[in-house]
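With one protein chain withheld, the remaining protein chains of the complex are depicted in position.
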Amino acid sequence: MALDREIERLMAETSERLSAQENLRNVCHIRWHGEPLPSVDSVKKIVALSRAILFPGFFGESDINHLNVKAHTLLNIQQLHALLVNQFTAGLCLGEECENVLDVDGIERLAGEKAMGFIGRLCDIRGLLDSDVQAIFRGDPAVTMPEEVLYCYPGIRAVSSYRIAHEMVRLGIPVIPRMISEIAHGETGIDIHPAATIGKGFMIDHGTGIVIGATTVIGDGVKIYQGVTLGARSFVKDENDDPVKGLPRHPIIGDNVVIYANATILGRVTVGDGAVIGGNVWLTENVAPGERVLQAKAATMIVKK
Amino acid sequence: MALDREIERLMAETSERLSAQENLRNVCHIRWHGEPLPSVDSVKKIVALSRAILFPGFFGESDINHLNVKAHTLLNIQQLHALLVNQFTAGLCLGEECENVLDVDGIERLAGEKAMGFIGRLCDIRGLLDSDVQAIFRGDPAVTMPEEVLYCYPGIRAVSSYRIAHEMVRLGIPVIPRMISEIAHGETGIDIHPAATIGKGFMIDHGTGIVIGATTVIGDGVKIYQGVTLGARSFVKDENDDPVKGLPRHPIIGDNVVIYANATILGRVTVGDGAVIGGNVWLTENVAPGERVLQAKAATMIVKK
Amino acid sequence: MALDREIERLMAETSERLSAQENLRNVCHIRWHGEPLPSVDSVKKIVALSRAILFPGFFGESDINHLNVKAHTLLNIQQLHALLVNQFTAGLCLGEECENVLDVDGIERLAGEKAMGFIGRLCDIRGLLDSDVQAIFRGDPAVTMPEEVLYCYPGIRAVSSYRIAHEMVRLGIPVIPRMISEIAHGETGIDIHPAATIGKGFMIDHGTGIVIGATTVIGDGVKIYQGVTLGARSFVKDENDDPVKGLPRHPIIGDNVVIYANATILGRVTVGDGAVIGGNVWLTENVAPGERVLQAKAATMIVKK
Amino acid sequence: MALDREIERLMAETSERLSAQENLRNVCHIRWHGEPLPSVDSVKKIVALSRAILFPGFFGESDINHLNVKAHTLLNIQQLHALLVNQFTAGLCLGEECENVLDVDGIERLAGEKAMGFIGRLCDIRGLLDSDVQAIFRGDPAVTMPEEVLYCYPGIRAVSSYRIAHEMVRLGIPVIPRMISEIAHGETGIDIHPAATIGKGFMIDHGTGIVIGATTVIGDGVKIYQGVTLGARSFVKDENDDPVKGLPRHPIIGDNVVIYANATILGRVTVGDGAVIGGNVWLTENVAPGERVLQAKAATMIVKK
Amino acid sequence: MALDREIERLMAETSERLSAQENLRNVCHIRWHGEPLPSVDSVKKIVALSRAILFPGFFGESDINHLNVKAHTLLNIQQLHALLVNQFTAGLCLGEECENVLDVDGIERLAGEKAMGFIGRLCDIRGLLDSDVQAIFRGDPAVTMPEEVLYCYPGIRAVSSYRIAHEMVRLGIPVIPRMISEIAHGETGIDIHPAATIGKGFMIDHGTGIVIGATTVIGDGVKIYQGVTLGARSFVKDENDDPVKGLPRHPIIGDNVVIYANATILGRVTVGDGAVIGGNVWLTENVAPGERVLQAKAATMIVKK
Partner (left out) sequence: MALDREIERLMAETSERLSAQENLRNVCHIRWHGEPLPSVDSVKKIVALSRAILFPGFFGESDINHLNVKAHTLLNIQQLHALLVNQFTAGLCLGEECENVLDVDGIERLAGEKAMGFIGRLCDIRGLLDSDVQAIFRGDPAVTMPEEVLYCYPGIRAVSSYRIAHEMVRLGIPVIPRMISEIAHGETGIDIHPAATIGKGFMIDHGTGIVIGATTVIGDGVKIYQGVTLGARSFVKDENDDPVKGLPRHPIIGDNVVIYANATILGRVTVGDGAVIGGNVWLTENVAPGERVLQAKAATMIVKK
């Protein structure tokens, strides 16, 4: 269809107005010094490469065999490193460390050190994820073979992204870890804040709707089902009525706790080792080790004919 | 593997049966007049281009800087316009306006006018989304910088898609707006009907499982958390026991209301300005301005040791 | 950025350690005999091709018309067949049937027979999905035209994947059906185990957070809303305290039952024909035909001003 | 690398100057009325689709078998038709027929008729190319099987492009036929003007450097080797010293003539049926039927030790 | 543009006629037994992978370094092997060895052995190409560094393709080697028959228009410039007037011969070691070792003022 004069003028005007500096303030990050900007596509590639390195054959290339696994791993690590340096630089430029973004080269050197730190942690991340895979295989009677865990459990996607992003939090990288957790959230409906602390052998089943907040602490061998929220109850305000940042405000979950579907645990409460929280339970108080907290079903429904 | 005669015959027969006109009635829209058919891929591109125009650098190309932002915006608008004309034509051909689809050219002209109308509204959509970004940045203590809001909040994806689709509803485009909201639903787990009315400064946190129905009205400055349903309670039936269409059947939410996780509000109830609805609350009645409605936790659980 | 010696050495060491056989045990399936490994990308293509065959024009190519629908269908079936043989071989090699994977050719022949069996069932799958489309069109007053059902209802994606995967369960294919259901889970937030039994005319609305377990039995004409769980209550343990596999442990839902949002039904309970389960209900007991089970709202909230 | 102010200013200035209307006159065709512009990529697709239709399996998809050949052919024809309408419109808008390009819709209708004319000629083009394939198979002792002709002879690429482009010349399409012959020229080094007339059973061997001018007439069963030029000798000038267009100025080659490598034949000379022109011959006069014209080798070299 | 009934009928009829078995005889190879068909795209990938293996960094991935060269080589070899097995099978099915193509599995096993044979020859091919690179670097004063030879000499493309294809000829693979030489011909304008025999240290400069026939024998250290033909003079005919196949009919070129641009050498003549053939020379007789054969320029031009 031919463009007539009117639509051309409208297009020109609209692009003019949308690009005016005063209209870009909150919706566009202008890179005055040529620094890279975080890119969702690049961060997705970082996650994909990390998973391919950590679970060869299940993620990434499916032609892995004993002859080529090392070659694939090495090449994936090299690619990963280049992406990490670029995106870590982008994240650091956005963050507090670089009030003076003028020194992009200096920030890139710092990003390079942190990228190297991340590569150096890959074996430990693998070890933790290995424990997570085993936890699901032992814990879910429906699993028929270990491969099924890796191919079919969204928890593996969510927890691998969490463990990758959590290392970046420890390395002091801004924004990128949250992008990673948000990508996993979109894939799985499971929202784990990368700053949360989660022990080994962590099992998530089904998972849609799970929310785990930033200051949550989770022990070893914990199981969580779909719809569970480990959230904050309320925020401590300062004299200006602004929320005080950085205070612990999410639950502490002990070892071997099981939390069934749609349970909600709010605030800095402690759930003791081995406790069981039933489905749909709404919990804002401490639970002693070994206790079982269940919903009182009698109170909740009426039957009509 | 060689195909033998048997599998070839089966393939031929199966494609014959699956393509027989009587078997296609409900599952295939035959385009007798060469009109375009809505395409999920094209609609996804419309969303991606709109987001790239509205939030340059965060969505779309990541190399945006002050030198090229206008050029990118103009080219994206041109691409967007072409896609809009095509998909609006497709949508209009499916809808009521075009009982006589024979005049595809006429429908395309109408689509062109509506596409122009949409382009003309981009600046206003930007303004509303700007208010949404600021609402999250001010409202969530966990956010460390404004860029994090744009990169990491699924609410931004869901609300930007809603605001885009809502404009198309206003322009009278059938089907395409719902496709857009469904694409965002798949991305985020947040299901906002494009016909709903939502004020400025709208904040969604986590978001998975949110459902907002077609006749919902939401004021300015509202916050909603994961798992919240703003739904219909029951349908008014006509004399034939068919639901009466178009009646308002979803809630009216006032300004500055907060609705916490997993709350359910059903029917044409009104929640007054500044009210707070607690987590897991099940609500089917009006709430006065400023009221706080919380779940009575004592009734809901028992503890066993 | 130049790679220095240190990072190179770290990369070499890390790839060495990550590829060591003892570190790959749980996280990499080594294919000693050259057999194919299931590939998420290939399984996604199987789903996409099947949907394009079953709903021509709505999924896959959007240029379908009465002249080319048979040609597209035939070519899609041929492509589908080749992918099925490959992925069925991969699945069978992982599963119990092939303790001796040495005979990859024999397994491939078996996969070929099962792929042919699947192609032969496409017309019946189409018939069931046709009934599902009609159920949504008749059942949801918000739908304005049948095309909207196919373009905009995540239930169609989830149920079409279920019906495809369920046929593969019946054909005895390991792992691949679960991969398909997990892909649909990621797309829609709806998690239907492929071994579940679901009658015709099945309607899902919104859908995010739905979980339907492996031994669930669902009759004809059932409607389910977002957040519903049809789950297991507890596992029967054997003398070793291991869960006994294969026992029926999920609900039986009769014909024409409606289950509203966020209801939870656990264990091998029976919900009789025509029953209605209200939103947020927590149900672990049988429900008689025609009964309506609702949450007792009075007990659940308090209001503060 | 960060862009500094200087390079940014240079970029802005350069793009400003390069886009100034006075600098675009000869190097950019501005489309004032939204008409399409010929696209090399689209024309390449036209050639690729035509070859896939004419030689199924050798060009295009390699999975052709007797079950799917018709389906592939039909879908390729549909795709081809859409591209033809678009590129014929573009060509006609550039050409003489459309001094008033304002009526793009009218030109598109004309293009549609010509596209239909082209589709209607595909069977005849196939017949001619069939005769070309047979001519090579019978004529070159080095060919071991007919498939080798189709896979390995650049003449097939050049002649198929010629026969496709020649039909477009007959349909009165400007520019597009020459684009096709130039694409084949790039692929093969063989430059056949689409307006030339070439009989059936035409064989080219090796081919690099062949040039066949616009008013050349070639009979049936002719063989031509690499480096042969069938060119113009000089142009008839009009009173303004401009070349007179449209006059025949290239050779007429009779049936069953053979022209060996690097021979040059210039001007409107006639080479009679069955004549043989030897390698490196420079010819500007008529040759009688059956004559053999060879280079006098004695005159051309000296030997030094 | 809407398709009307007339064009639809034409498309249907045309695809019907073009797919009729009697019209496909010479232009389509129907694969009755499911065997693969040679694919130009696959053969191009074979060439690209082979070049990437033989000249790492110059062809294929440009990020080659000493850390990853072995990993890239191994993965490329694995990919190459899979393609070779497939295309060798396709070639063998077309060729004489497999009059009974019913046993596709047997042919594939044979192809596997030949693919292994090819892999086993890669080191020797590398050695020969190394000598070719050195010959150009030493022989052309215009070269400033060895890397320029690999990046900028079409001779390297043509000769590497020849050496790859020649190994396949030695392994008895039909058609595929000729496809490879034809692909290189298209890239470079240099047409070397894969059955020709060429010694080490072979140098081609510029190269466009070079033709080297199937029974040509070329010694070590030979240099050839653009437009040179080493061709056949005439064919020996048998009693049926058909050319006798397999007879040597192209020149034998000794060691260290130089042949300048556009020279033509025809028939089974011998050019002795160290001879020099001047530009444009037309040669059909033997040349003694060390002789220089030049064009007698005086005879060839006249000057007009």
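Read from first to last, the chains carry the letters A, B, C, D and E; within each, the first residue is number 1.
In this text, a residue touches a chain if its C-beta (ideal position, glycine included) is under 8 Å from a C-beta of that chain, and two chains touch if they have at least 3 such contacts.
Small disclaimer: the values here were computed from a predicted structure and weren't measured.
> Going by the contact rule already stated, which one of E:H81, E:R170 or E:R268 would touch the omitted chain in the full complex?
E:H81
> Tell me which of D:G120, D:G172, D:G231 or D:P248 is the one touching the absent chain.
Residue touching the absent chain, from the options given: D:G231.
> Name every residue on chain D in touch with the hidden partner chain.
1, 3, 6-7, 10-12, 14-19, 21, 23-32, 34, 36-42, 94-96, 174-175, 178-179, 181-182, 185-186, 189, 191, 193, 208-209, 211, 214, 227, 229, 231, 235, 242-245, 262, 264, 266, 278, 280-284, 287-288, 290-296, 299-300
> For chain A, which residues lie in contact with the unshown chain of the complex?
3, 8, 11-12, 65, 67, 105
> Which parts of chain E face the unshown chain closely enough to count as touching?
Missing-chain contacts on chain E: residues 53-59, 62-66, 69-70, 73-74, 77-78, 81, 85, 108, 112, 116, 119-120, 122-123, 126, 129-130, 133-134, 141-142, 144-148, 150-154, 187-189, 206, 208-209, 226-227, 261-262, 279-280, 295, 297, 299-305.
Operating definition for what follows: only the chains that are shown with their structure count from here on.
> What's the farthest chain from chain D if centres are computed as the mean of the Cα atoms?
A
> Is the C-beta contact count larger for A-C or for A-E?
A-C
> Where among B-D, A-E or B-C does the A-B interface show up again, with more than half of the contact pairs the same?
Duplicate interface of A-B: B-C.
> Taking CA centroids for every chain, report which one is farthest away from chain B.
E
> Let me have the rounded angstrom distance from the C-alpha centre of chain C over to the C-alpha centre of chain D, please.
54
> Nearest whole angstrom, what separates the Cα centre of chain D from the Cα centre of chain E?
25
> For chain B, give me the residues that contact two or more of the other chains.
Where chain B meets two or more other chains at a single residue, that happens at 1, 3, 11-12, 34, 65, 189, 208-209, 227, 262, 280, 295, 299-300.
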